[in-house]
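With one protein chain withheld, the remaining protein chains of the complex are depicted in position.
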Amino acid sequence: MPTFHVELFEGRSVEKKRELAAALTETTVKVLGCDAQSVDIIFHDVKPENWATAGKLWSDPR
Amino acid sequence: MPTFHVELFEGRSVEKKRELAAALTETTVKVLGCDAQSVDIIFHDVKPENWATAGKLWSDPR
Amino acid sequence: MPTFHVELFEGRSVEKKRELAAALTETTVKVLGCDAQSVDIIFHDVKPENWATAGKLWSDPR
Amino acid sequence: MPTFHVELFEGRSVEKKRELAAALTETTVKVLGCDAQSVDIIFHDVKPENWATAGKLWSDPR
Amino acid sequence: MPTFHVELFEGRSVEKKRELAAALTETTVKVLGCDAQSVDIIFHDVKPENWATAGKLWSDPR
Partner (left out) sequence: MPTFHVELFEGRSVEKKRELAAALTETTVKVLGCDAQSVDIIFHDVKPENWATAGKLWSDPR
């Protein structure tokens, strides 16, 4: 029953998400020996202005 | 102090959310015996392209 | 596909969680018209020392 | 390695988020003695229709 | 900057987590073309009594 929440910067194409979801699921099934049907992955698109590291928004010049 | 995060596919109307929030809160108060004021519910609308089960996006044909 | 994350203070019995999970699922199925099988609920037990409101931990006298 | 998820009502300006991210990081570094570089903050903008307290959506009159 | 939260049933060994973290990171770097250093993975061990599907706790007989 692994459930993934993946926060990533917005702008990834559906193709990339499709490829990533398939690959992460395959990896998980291989390592944990669980059923693919039990793997849920939820992507959260994050705007650069909504993510800060070291106190600085990623929408700001670094 | 229960706090709910509910991830559901986007497209639910405000009327449905209103009804669901009221019903979930009533259910929680009844079962846990807590105060309604202490129940917070946050809905997260998820696009079908952002949710995968068994490695396949829900925006793709199954 | 609603997925619930419910944060509540630790100390609830398994019986209460069983009752709450069943009731929340029934409520959700009734309101949203979705399949019970698609409803996942994950409880997170939170210690009072790990939850603060108004800047004060719930393990401290109020 | 503290990672923050901050849910707040949508409508805050980028300037306010910039100021809040900087201030929260400075506060955390001062209290925990950790490196600023290790502090990640992710804001989640929540619509009032997606947040309920006491069973009532914040988009509804109180 | 992808950040993963992975909820899985408690009981996985550190060896399995080590292997899964390495494999998920490698997969992500390959698909997204991002830097490994930017990938954070946080595992959340969930007790079967804290996870319900279809209104039934996983600690209960199915």
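Observations, loosely collected:
The chains carry the letters A, B, C, D and E, assigned in the order they are written, with residues numbered from 1 in each.
We adopt the following convention: contacts are C-beta pairs under 8 Å (C-beta built on N, C-alpha and C of every residue); 3 or more make two chains touch, one makes a residue touch a chain.
The model shown is predicted, which means the values in this text are computed figures rather than measured ones.
Note that the absent chain touches B, C, D, E when the full complex is taken as a whole. The chain not shown here touches subunit E at positions 14, 17-18, 21-22, 24-26, 36-37, 39-45.
Where subunit D meets the omitted chain, the residues involved are 1-9, 12, 16, 19-20, 23-24, 27-28, 30-32, 51, 53, 58. Subunit C residues in contact with the hidden partner, per the touch definition given at the top, are 7, 46, 49-57, 59-60.
The definition used in the following text is that only the chains that are shown with their structure count from here on.
Between subunit A and subunit E, the least number of touching-chain steps is 1.
Centre-to-centre separation between subunit D and subunit E, using Cα means, comes to 25 Å.
The geometric centre of subunit B is 22 Å away from that of subunit E, both derived from CA atoms. In subunit C, the residues that reach two or more other chains under the touch definition are 1, 3, 24, 40, 42. Of all possible chain pairings, those that touch are A-B, A-C, A-D, A-E, B-C, B-D, C-E, D-E.
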